[in-house]
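Comments concern the structure below.
A single protein chain has been omitted from the complex, and every remaining protein chain is retained in its original position.
Now for subunit A:
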Amino acid sequence: MENKFVQAPFEVDQHITAHSNYFAGKMGSKFYVALRDSKEILGVRCKTCSKVLWPPRETCGRCFSLLTEDDLVKIGPGGSVVSFTRVHYSEPIHPDVDAPLVYAVIQLDGADSGMTHLIGGVDPEQIEIGMRVTPVFIENRNGNILDIVYFKPE
(Lines give C-alpha, C1' and ligand atoms only; values in the text may rest on other atoms or scores of the structure.)
Protein backbone atom coordinates (compact mmCIF):
# COMPACT_ATOMS: atom_id res chain seq x y z
CA MET A 1 0.00 0.00 0.00
CA GLU A 2 1.26 3.47 -0.92
CA ASN A 3 2.41 5.47 2.09
CA LYS A 4 0.60 8.82 1.69
CA PHE A 5 1.33 11.86 3.83
CA VAL A 6 -1.79 12.89 5.70
CA GLN A 7 -2.13 16.50 6.86
CA ALA A 8 -3.52 16.65 10.39
CA PRO A 9 -6.72 18.70 10.69
CA PHE A 10 -5.84 22.12 12.07
CA GLU A 11 -7.79 23.34 15.06
CA VAL A 12 -8.14 26.95 16.24
CA ASP A 13 -8.96 27.26 19.94
CA GLN A 14 -11.46 30.03 20.70
CA HIS A 15 -13.13 30.93 23.94
CA ILE A 16 -15.82 33.51 24.74
CA THR A 17 -16.60 34.46 28.33
CA ALA A 18 -19.83 36.37 28.77
CA HIS A 19 -21.30 37.43 32.09
CA SER A 20 -25.01 38.09 32.48
CA ASN A 21 -26.84 40.04 35.15
CA TYR A 22 -30.62 39.64 35.19
CA PHE A 23 -33.05 41.96 36.87
CA ALA A 24 -35.95 40.04 38.38
CA GLY A 25 -38.45 42.77 37.60
CA LYS A 26 -41.67 43.69 39.38
CA MET A 27 -42.97 40.18 40.12
CA GLY A 28 -39.62 38.39 40.32
CA SER A 29 -38.29 40.87 42.87
CA LYS A 30 -41.28 40.21 45.15
CA PHE A 31 -40.78 36.46 44.72
CA TYR A 32 -37.10 36.44 45.60
CA VAL A 33 -37.39 38.86 48.52
CA ALA A 34 -40.19 36.72 50.03
CA LEU A 35 -38.12 33.58 49.53
CA ARG A 36 -34.99 35.11 51.05
CA ASP A 37 -36.52 37.04 53.96
CA SER A 38 -39.59 34.98 54.87
CA LYS A 39 -39.06 31.50 53.38
CA GLU A 40 -42.31 32.10 51.51
CA ILE A 41 -43.07 30.94 47.97
CA LEU A 42 -45.20 33.29 45.87
CA GLY A 43 -47.33 32.58 42.84
CA VAL A 44 -49.73 34.84 41.00
CA ARG A 45 -53.47 34.39 40.59
CA CYS A 46 -55.17 35.11 37.28
CA LYS A 47 -58.79 35.79 38.20
CA THR A 48 -59.92 35.47 34.59
CA CYS A 49 -58.48 31.98 34.18
CA SER A 50 -58.90 30.95 37.83
CA LYS A 51 -55.32 29.73 37.79
CA VAL A 52 -52.39 30.28 40.14
CA LEU A 53 -49.16 30.43 38.18
CA TRP A 54 -45.57 29.82 39.24
CA PRO A 55 -43.30 31.60 38.67
CA PRO A 56 -45.26 34.82 39.19
CA ARG A 57 -45.45 36.92 36.04
CA GLU A 58 -47.06 40.19 35.03
CA THR A 59 -49.08 38.84 32.12
CA CYS A 60 -51.20 35.70 32.06
CA GLY A 61 -50.12 33.93 28.90
CA ARG A 62 -53.51 32.30 28.37
CA CYS A 63 -55.77 35.38 28.50
CA PHE A 64 -53.21 38.26 28.33
CA SER A 65 -54.63 39.79 31.53
CA LEU A 66 -52.33 42.27 33.21
CA LEU A 67 -51.56 40.93 36.69
CA THR A 68 -50.30 43.10 39.53
CA GLU A 69 -48.58 42.70 42.88
CA ASP A 70 -52.07 42.57 44.40
CA ASP A 71 -52.55 39.25 42.62
CA LEU A 72 -49.54 37.62 44.31
CA VAL A 73 -50.48 34.73 46.61
CA LYS A 74 -48.55 32.39 48.87
CA ILE A 75 -48.31 28.88 47.51
CA GLY A 76 -46.99 25.69 49.13
CA PRO A 77 -44.70 25.32 50.89
CA GLY A 78 -45.85 21.69 50.61
CA GLY A 79 -46.65 20.04 47.34
CA SER A 80 -46.93 16.79 45.39
CA VAL A 81 -44.47 15.09 43.09
CA VAL A 82 -45.90 15.20 39.54
CA SER A 83 -42.98 13.38 37.93
CA PHE A 84 -39.35 12.62 38.75
CA THR A 85 -36.16 11.01 37.52
CA ARG A 86 -32.97 9.73 39.10
CA VAL A 87 -29.86 11.11 37.37
CA HIS A 88 -26.83 8.81 37.36
CA TYR A 89 -24.21 11.08 35.76
CA SER A 90 -22.66 14.47 36.58
CA GLU A 91 -22.25 17.52 34.37
CA PRO A 92 -20.84 20.95 35.29
CA ILE A 93 -24.26 22.48 34.58
CA HIS A 94 -25.99 20.28 37.19
CA PRO A 95 -26.63 21.64 40.69
CA ASP A 96 -23.69 21.15 43.04
CA VAL A 97 -24.88 17.74 44.20
CA ASP A 98 -23.12 14.43 43.57
CA ALA A 99 -24.88 11.95 41.31
CA PRO A 100 -27.07 10.06 41.72
CA LEU A 101 -29.52 12.92 42.30
CA VAL A 102 -33.28 13.14 41.93
CA TYR A 103 -35.01 15.84 39.87
CA ALA A 104 -38.74 16.26 40.23
CA VAL A 105 -41.57 18.45 39.04
CA ILE A 106 -43.43 19.51 42.14
CA GLN A 107 -46.91 21.00 42.10
CA LEU A 108 -47.01 23.26 45.14
CA ASP A 109 -50.27 23.41 47.08
CA GLY A 110 -52.48 26.13 45.61
CA ALA A 111 -50.55 26.34 42.33
CA ASP A 112 -51.61 25.20 38.87
CA SER A 113 -48.10 24.88 37.46
CA GLY A 114 -45.06 22.90 38.55
CA MET A 115 -41.64 23.80 39.92
CA THR A 116 -38.63 21.75 38.94
CA HIS A 117 -36.37 21.06 41.93
CA LEU A 118 -34.37 18.39 43.71
CA ILE A 119 -35.66 15.70 46.05
CA GLY A 120 -33.46 14.85 49.02
CA GLY A 121 -33.50 13.41 52.50
CA VAL A 122 -35.03 10.17 51.30
CA ASP A 123 -33.98 6.83 49.83
CA PRO A 124 -34.58 7.29 46.06
CA GLU A 125 -36.29 3.89 45.99
CA GLN A 126 -39.01 5.35 48.22
CA ILE A 127 -39.94 8.25 45.87
CA GLU A 128 -43.16 7.91 43.94
CA ILE A 129 -45.49 10.10 41.91
CA GLY A 130 -48.01 11.80 44.13
CA MET A 131 -45.69 11.76 47.14
CA ARG A 132 -46.09 14.72 49.49
CA VAL A 133 -42.96 16.88 49.86
CA THR A 134 -41.93 20.07 51.63
CA PRO A 135 -39.00 22.44 51.00
CA VAL A 136 -35.79 22.50 53.05
CA PHE A 137 -34.36 26.05 53.11
CA ILE A 138 -30.69 26.95 53.34
CA GLU A 139 -29.72 29.00 56.40
CA ASN A 140 -28.01 31.93 54.65
CA ARG A 141 -30.38 32.76 51.82
CA ASN A 142 -29.40 35.30 49.18
CA GLY A 143 -32.40 35.31 46.86
CA ASN A 144 -31.81 32.37 44.56
CA ILE A 145 -33.89 29.36 43.60
CA LEU A 146 -31.22 27.30 45.41
CA ASP A 147 -32.26 29.01 48.67
CA ILE A 148 -34.40 25.86 48.64
CA VAL A 149 -31.82 23.08 49.02
CA TYR A 150 -34.27 20.36 48.07
CA PHE A 151 -37.73 19.05 48.80
CA LYS A 152 -38.05 16.23 51.33
CA PRO A 153 -40.98 13.98 52.19
CA GLU A 154 -43.48 15.59 54.55
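Here, a residue touches a chain if its C-beta (ideal position, glycine included) is under 8 Å from a C-beta of that chain, and two chains touch if they have at least 3 such contacts; residues count from 1.
Everything below uses one rule, namely that contacts and distances are computed from a predicted model.
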item	value
Chain not present in the shown complex, as UniProt names it (candidates "Acetyl-CoA C-acetyltransferase", "Integral membrane protein", "LVIVD repeat-containing protein" or "Sugar ABC transporter permease")	"Acetyl-CoA C-acetyltransferase"
For subunit A, residues in touch with the removed chain	12, 14, 16-28, 57-62, 64, 66
